[in-house]
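Below you'll find the structure, written out as structure tokens, and then a few comments.
Left out: one protein chain. Kept in place: all the others.
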Amino acid sequence: MATIANSGAATPAVRLSPRVGAWLLGCAGALVALAVWTLLSQLLAHGGGVINRLPTPLAVARKLVAYAGKDLASDLLASLHVFAVGWLVGAASAALIGLVLGRSDRLGRTFLPIVEAIRPVSSIAWVPLAIVWFGFGLTSKVFLVGLAVFLVVIVYAVDGSRRVPADLERTATMLGMNDRQRFVSLVLPGTLSEVLIGSRVALMSGWGTVIVAELVAADSGLGAHLIAVEQSYDVPAIMATMICFAATGFAMNAAFTWAERRMLPWRHDREREAT
Amino acid sequence: MKVQTETPHPSPLPARGESEHSAVAERNDAQRGELVVERVFHRYISAGREIDVLHDVSFRIEPGHVACVVGPSGCGKSTLLGLAAGLLRPSGGMLRFDGAPVAIGRNPHLGMAFQQPGLFPWMSVRENVAIGLRTRGQTRRDARRIADEFLDTVGLADFRDAYPSQLSGGMAQRVGIARALALRPRLLLLDEPFAAVDAFTRLKLQQEFKALLRLDRPTVLFVTHDVPEAIALGDVIVAMTQRPASVQRIIPVAREDRDRASPAYARKLAETLACLGVTSDIQD
Partner (left out) sequence: MSERSRSLLARQVALPLVGVACVLAIWQATLVAYRLPAIVLPSPLAVAKTLVDLVQTSAFWRDVGVSLFEFFAGYAIGVVLGLFVGMLMGEARRFRMAAAPVVESLRFVVPFAWIPLTILWFGTSYVGKILLVAYAVFFVMVVSAARAVAQVEPTLSRVGTMLGMSRWRLAWQVHLRAAAPTLASAARAAAAIGWIAVVAAEYIGASAGLGLMITNAATSLATSVVIGGMIVIGVIGAGVSAVIGALARRWFDYR
């Protein structure tokens, strides 16, 4: 007696693959945000309160293009230079020190509490001290970035050097490895892979430190440019520079995540993804 | 079969038969408490692909009967239960309880116990059982009292104030069942409720289960992969095919089939297994 009564199909009338749907909604959301932005800038353009200098997205885009044509490359390079050096120094020293402190019980118990106490104090708090010590040049910025990266990676290095999975240890015993062989084949690779992951997590804090260092020192790089255009009240240029900074951070993060997945496919640990 | 009204009763807990008729009682007697699944189709989208889960499933469960749904893993038994509970909307076909279609979302006539007990970890055992009653309009005091009574029925009176993290798997399952029963449902849905406990606890829970149903005699849809369990508990066995699942056969279970020492049991077991495509002896 009953025919197939379609009591409300679960699928909508227009069948879109979920990924396309997500894309469309995302674009819609972005467009809405841009529209709100434009609206706000129009509303505030005629003496409407504190933020009376909100340029339209278009104005910012134009400034971005102009900047790209002129100094963007050199500023970006300067900032990246600072970042790269600081990041390498920080990661390398964290790897070394982490390895030592992780493997030696005594040394670890002696010095790790100090590291733990200092860790919450972001390297940004060190900016004035760095400037007193090293002046405004490259050294102070590298020190700050290195410190920021060090503080993040050290945890991963210590963890990695300690946590050789139990079953690998047992296999090593079964195969009759001596201490040196164990170190080379188990501890070192384990530590290095954790250090790599930590280095990727440290990307964002390191890159953020670059900008603060450059904002205070203001001699070269994107941060310096930011201060310069701020002093000339050029809001579109300020926003354009901010976008450059964010885009670079995004690109580095994406590149690193890709590289990490290629090199360490077994270690895609959700816990460790950067906030 | 008489129908209970929605008004809460003060203690002691009345059995169904003592309630008064309501307007719903005007309905045809044979339909009250009857679950009808009519040519139900269901598909869902997973990882970009469409998967047909249920294909032309039809059966009826008599009021107050226990129907055990058995079938191969992943054949859609849980989906069927979700449809009966109104947690999902069927892609095609209809489910009706007591003559009325199963609504999507809230269905005050039913109670369900899930495969994972699903207890709220921030609430005590008693609060977990009581919360359903509160959402359905009971006062705090009445809800707690009723919760205590049902916890007593499942033998967990001493654990009223314990928290879910302190319970074993079997105990948590019992709380889940108490929670469902405390709603005094006319349709009770159970999704492999004894699957996550060890074999000994399972046998014990099976024995207790029949006793629990005697109070209200709800219509029960019980999903299990354990055929002996189905024979022990069911008035009827709904044997499903592989995915996309439909009903292979509906096998009635008589009283004498439940005695595991009897030839009747062996025959029923063999019959059901054969229906599911499994031979009941293992050849060397």
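We just call them A and B in the order they show up, numbering each chain from 1.
By our rule, a contact is a pair of C-beta atoms (placed from the backbone, for glycine too) under 8 Å apart; a residue touches a chain by one contact, two chains touch by 3 or more.
What you see is a predicted model; the values in this text were computed from it and never measured.
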{"item": "Absent-chain contact - pick from A:38, A:93 or A:122", "value": "A:122"}
{"item": "Omitted-chain contact residue, chosen from A:168, A:247 or A:263", "value": "A:247"}
{"item": "Which of A:53, A:70, A:170 or A:261 contacts the chain that the document leaves out", "value": "A:53"}
{"item": "Missing-chain contacts mapped onto chain A", "value": "21-22, 25-30, 32-33, 50-51, 53, 106, 109-111, 113-114, 117-118, 120-122, 124-129, 131-133, 204, 207-208, 211-212, 215-216, 226-227, 230, 233, 235, 238-239, 242-243, 245-247, 249-250, 253, 275"}
{"item": "Absent-chain interface as seen on chain B, which is shown", "value": "82, 85, 87, 105-108, 110-112, 114-118, 120-122, 131-132, 135-136, 163, 165, 179, 183"}
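As a convention for this text, only the chains that are shown with their structure count from here on.
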{"item": "Where chain A and chain B are represented by their mean Cα positions, the distance between them in whole Å", "value": "51"}
